[in-house]
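Below you'll find the structure, written out as structure tokens, and then a few comments.
Note that this complex is displayed minus one protein chain, with the remaining chains in position.
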């Protein structure tokens, strides 16, 4: 049982300067704490609630910045892909390809991602039972690529609400793949603000603690220096200044959870 | 309030011969009953539960068959699209492009479909509240294309189960677009058979009746001459020999629902 | 298949005068329409969301009024019981004892109600699957009393929300007992206004129509001359002046549903 890793970063790649600033801040703080960091960022928010939501810089402008972050800060970079065509070029710029939750059953996307040979992080669909992720993982593994992460990010619970079922973590772990808990999307209220999603930022530490106590390989958290003015997912991102204390606590719980 | 239409056909385009047989059977029976038919078929099952599920003939082989059906039988044809690239060629062969439920928030797919100028049928995601479909419709309408249909096909209700909320029909109708009730996918049990989805075929007439009584523009039902041996969605498809009696009943309820 | 019956009345027995007024109005209007009426009223709201909610006149004052209504207007009267002790005296004043949804698994209450020999209407718990009502019915039937009605009134769907699963009606009907659809409690939003329940009155006709089209023995609807000023359940009661048109429509759907 390796120590907890962190997948963190802002929801969007907002600009080269912002990306450098965030990645520097996160590598510094995780370096001090001794927790492994994967830097997460997105070049395109492909499924915003409303057309008016900002989408991001786009793939062409973003990939060179991602490659640069990796080189400059020495941390692996993760980003999400939404189509078969994106897999190959994205795989050249980053270390981990992420399959968004809504797309976790799209066979061709899973296969194209798998064929890059990169590590693939699949978010469990809000409409999927945890035991159904075995079929999803098997699709990717059929390409010969077994570098998989499976991420819990909440299940549909009535309308505009998610619930985090902690049983999901050991159930998905039966696949043998490392399990990640996405603590910031799990508190999302999808579509909850009419033309954008709401969120319950105050419950991120609650759910993250619970998941780490149960036992996970990693925690995924989106963070921002000023979430209330971020272009997307503000209501559920963690202010970066709260990250050190939160991570320190999570690491304590992780050590305990993984003690013999 | 126009009379009820029917969107029907087998889950997959299995072969040219099978497609002709099914489309002939459906045009004949709907002709006798005087109910408008849209023939539904799919060239690719892009999100099967498991990799082992059959996917279908593929776009290249299927589009000429779809175009031929349209010409031979004189009925509009509907099929689903899963990527931006598919929208244009598919739009040349069929009359209605359908956005699968899992993909109903993928902005670029919605825009590409809308830009074809064809009628677009969007299935409501199992993870979406009915009022959230306004944002989905607005994305397509932004292309100037307002030929939209919105389809209810069940909401996540615990694991491996869907529930049909009849309130969804009038709520989505507030958008002004025609509303369709998908009676066969609404009884699906997603992933319910381990490596494939289960279904409760016996409840198709129950839910269809309820929806038609509430008031809908159309009913969507997958049908097959031998559902138990169909390559996909067998557990929830209606045997075609049961369709005449079922449709006749639904038409009676529709007339009543739409009587002044 | 007998024609649709109506169980209707105000949520609470507010006063003798109000009860007479309501019962007269309902017997007149159902007489004109030719629909069988069971007059529903409650002597105690035993499970209000908050302590501040009004509870009603109490059993002692109410039972004579109920007996009087029955005699004066010639219609059967239904009221709910909440304890073993209430069953016997209540059975002397009314025709149908109702088991509230929260109490549908309380064995002794079911047995005591059954032993009165009166007809028992059991509301399905919001926490119960439709197939679980067989066990509930069996408890009562063990007393030798098989005069049962089973009522659907919504299932928990996330927090503060119910959903009406129309499959529930045929599933419960497999028990052989008449099935009732409670159209006003099904649109309740339990606890949805902080210290009282909210409701979506506008969806009562929608769900009632759906249920009647599927096929039920009766519809249950709470009604009031001024729901917005009623002491309980205002947000989901139907204004009595809307009842004639609504009932007429439901009777049309019922005739069609039960036509050979």
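The first chain written gets the first letter, and so on, giving A, B and C; residue counts start at 1 in each chain.
Just so it is clear, a contact is a pair of C-beta atoms (placed from the backbone, for glycine too) under 8 Å apart; a residue touches a chain by one contact, two chains touch by 3 or more.
Treat the numbers as computed from the prediction; the structure is a model and nothing was measured.
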Report task. From the listed residues C:24, C:107, C:146 or C:248, report the one that touches the chain absent from this view. Result -> C:107
Report summary line: Logged for chain A, residues touching the omitted partner chain are 155, 157, 163-167, 169-170, 187, 200, 203, 206-207, 209-214, 252-253, 256-257
Report task. Please give every residue of chain C in contact with the chain that is not shown. Result -> 46-51, 55, 82-84, 102-103, 105-108, 125-132, 135, 138-139, 142, 155-156, 159-160, 190-191, 195
Report summary line: Missing-chain contacts on chain B, rising order, are 157-159, 161, 163
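By definition in this document, only the chains that are shown with their structure count from here on.
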Report summary line: Between chain B and chain C the C-alpha superposition rotation, given in steps of 5 degrees, amounts to 180
Query - Most centrally placed chain, judged by C-alpha centres - result: B
Report summary line: Cα centroid separation, chain A vs chain B, in Å, comes to 33
Query raised in the report: Where the CA atoms of chain A average out and where those of chain C average out, how many Å apart are those spots?
Result: 48
Requested in this report: Would you please write down the residue numbers of chain A that are in contact with two or more other chains?
Outcome: 159
